[in-house]
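Would you mind keeping the following structure in view while I ask a few things?
Of the protein chains in this complex, all but one are displayed in their positions.
Naming follows writing order (A and B), and every chain is counted from residue 1.
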Amino acid sequence: MYSTWAAAYDKATGVAVAYASIGSGGGIAQIQAGTVNFGQSDTGMTPTDLAAAKDGPILQIPLMLGAVVPAYNLPGIASGLKFTGNVLGEIYAGKIKTWNDSALKSLNPGVALPSEPIAVVHRSDGSGTTGIWTDYLTKESPTWVSALGGASKSAAQTVAWPVGIGGKGNEGVSAAVSQTKNSLGYVTADYAIAQHITYGQVQNKSGNFIEPCVPSLIPAVDGVTFPPSLNTSLTDGSNPDVYPITGTTYALIYQHQTSKATAASLINFFAWVLTQGQDMTAKLTYAPLGGALQKLSFAQLKKITVNGQALAK
Amino acid sequence: MTVLLAIVMAATLAVLAWVLVYVAAQGLKYLNLAFLTQTPPGNPAQPGGGFANGIVGSLIIVGLATLMSVPTGVTAAVAIVEYGGRFAAATSFVTDVLVGIPSIVTGAFVYALWVTTFGFSGLAGSIALALVMLPLIIRTTAEMLRLVPVALREASAALGVSRARTIVSVVLPSAMAGITTGVMLAVARAMGETAPLLLTALGNDLFMETNPTQRMSTLSLQIFGNAVTGFQAAQGRAWAGALTLILIVLVLTIAARLIGRRVAAARS
Partner (left out) sequence: MTAPVTTPAAATGAGQLRRRRGYGDRMFRAAVFAAAGIVLLVLLGTGLFLAKEAWPALRHYGPLSFITSDRWAPSNATATGTHPNPYGILQFVYGTVLTSLIGMVIAVPVAVAVALFITDVAPSWLRRPLSYLVDLLAAIPSVVYGFWGIFALIPALYPIANFLISTLGNVPGIGIVFAGPFFGVSYFTAGIVLSIMVLPIVTAICREVFATAPADEKEAALALGTTRWEMLRMAVLPRSRSGITGAAILGLGRAIGETIAVTMVIGNSVLAISTSIFAQGATMASVIANEFTEATEPFHLPSLFVVAFWLLIISLIVNAAGKLVVRRARSDIA
């Protein structure tokens, strides 16, 4: 998504924004060390992360809503296979080992699931996508929580995966899924769609099986109270039509900038992203923030100061 | 039984052919002028574009590495062969040891030595590659220097030429073809290296970077980065890159061999 924004922004204003796709763990590390102007993460920064930031407080600015989908490679089986959070947790804990396990069969009665073992794929790098996925598994699957040794260890950007193949980045996971028959992995929706990988539906808290698509992401913010840092979990929403594995992408920017030019470019770019950029999200299966969250994001942007002085806009 | 040996030989050649033909077949589908002159499209799923930034980066980083390692390597080889002694013998032993160090370990060393202070950069990558090339160059240069007839050195000394002048004007020039061979092989090796660059130059898949104090991409890094994605378009670019890299390495290797043979023939 960033590359689409960067290309469009460049066309609109002539300003080039360089973005390197590394996991959110790396993104957080680099902003902590001050080696980049802005970082990006699909999960917010923990208080420990924030404390480790070199140049002062960091603003976390939600930019859009995104879905993490269960993507699989089953020859002959189309998109739409049904999963529940608990089943996904058991697969990733290594308890459900084959595709024709009774749990999967009962969720998908008409489908000819093979008796093959499931090739589980996960991220090998620190990732906000992992953060969202494991946050959801922790809420819905006690098997997952106990396999990882407790809720403090089972929901994070990196976890000690009991089973599976490690792929680097969303690209690596989607590559592993496309190349390995009978595999199951988790990626953000845009990767699954761009690479024509089949992905499934997940049962939400109200009991409905929901396909991850733009309309099903928007209700994720319903009823959520955002703390001042805007860092909160959006998974397992209560709306009956919501897709349960949803999160927001945060831009990470230091609140106290030292260069007026940098601060101005940052504010201009992200203001553009929060307005014109929102209209581009749907094409890549991301959802716009919606009015309330958009206002909160703008409020965060306004907090940026240069050498003590606020740059109002 | 000898038939079995012949079969094994044929199987080995078959594997070589398999690798080269497969890479060529995949790469030719995507190799074109645009590939060699353009940078990748911002969106990896988009076809088209190319690895121009990686190719330029490889030339710069390997070029700098060659500039760093050749003078040092040749001079160290001179120490080993022309000056002898215990110190030189130790150097020869250490060189042999350095040849066996995994290049990822060299990369970690350069990270600790340079990147922690100065950040990721093409220059750090060059230092790492120079350290990989150095023992190779010392070894082949020493071999070539040893082949220069002693009589040549003695004649030069008898004419009253200083040791230094002898080495520079007599010994080195006569070993030059062989030394060039060694350097070319070391360059071919450096072009193919990926692991140490992951930890030093870091890579830059997005745009052309010619400033070695910034992070840079190389052909090998770009192939690696694009090969492990699931995007068909990116993988296609990676195949074209792999074919390009193999061609460069093969040309250097075969040319070095041809020069080496001419040296050996001239000598005998």
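The rule is short, and it goes like this: contacts are C-beta pairs under 8 Å (C-beta built on N, C-alpha and C of every residue); 3 or more make two chains touch, one makes a residue touch a chain.
As the structure is a prediction and not an experimental result, all values here were calculated from the model.
Looking at A:96, A:119 or A:214, the residue that reaches the missing chain in the full complex is A:119.
Within the whole complex, the absent chain has one touching residue among B:31, B:123 or B:138, and that is B:138. One of A:60, A:183, A:204 or A:278 touches the chain omitted from the figure, and that residue is A:183. On the side of subunit A, touch with the chain left out of the figure occurs at residues 22-23, 25-26, 28-29, 116-117, 119, 124-126, 149, 153, 156, 158-168, 176, 179-180, 182-183. In the full complex, subunit B touches the hidden chain at residues 1-2, 4-6, 8-9, 11-13, 15-16, 18-20, 22-23, 26, 71-73, 75-76, 78-80, 82-83, 87-88, 90-91, 94-106, 108-109, 111-113, 131, 134-135, 138, 154, 157-160, 162-165, 167-168, 188, 191-195, 198-199, 202, 220, 223-224, 227-228, 238-239, 242, 245-246, 249-250, 253, 257.
The rule we apply is simple: only the chains that are shown with their structure count from here on.
Chain geometry summary: the mean Cα position of subunit A and that of subunit B are 41 Å apart.
Listing the residues of subunit B that touch subunit A in their complex gives 42-45, 119, 204-207, 228-232, 234.
Interface residues of subunit A, counted against subunit B in their complex, comprise 3-4, 6-7, 16, 18-20, 35, 167-169, 171-172, 174-179, 191, 194-195, 197.
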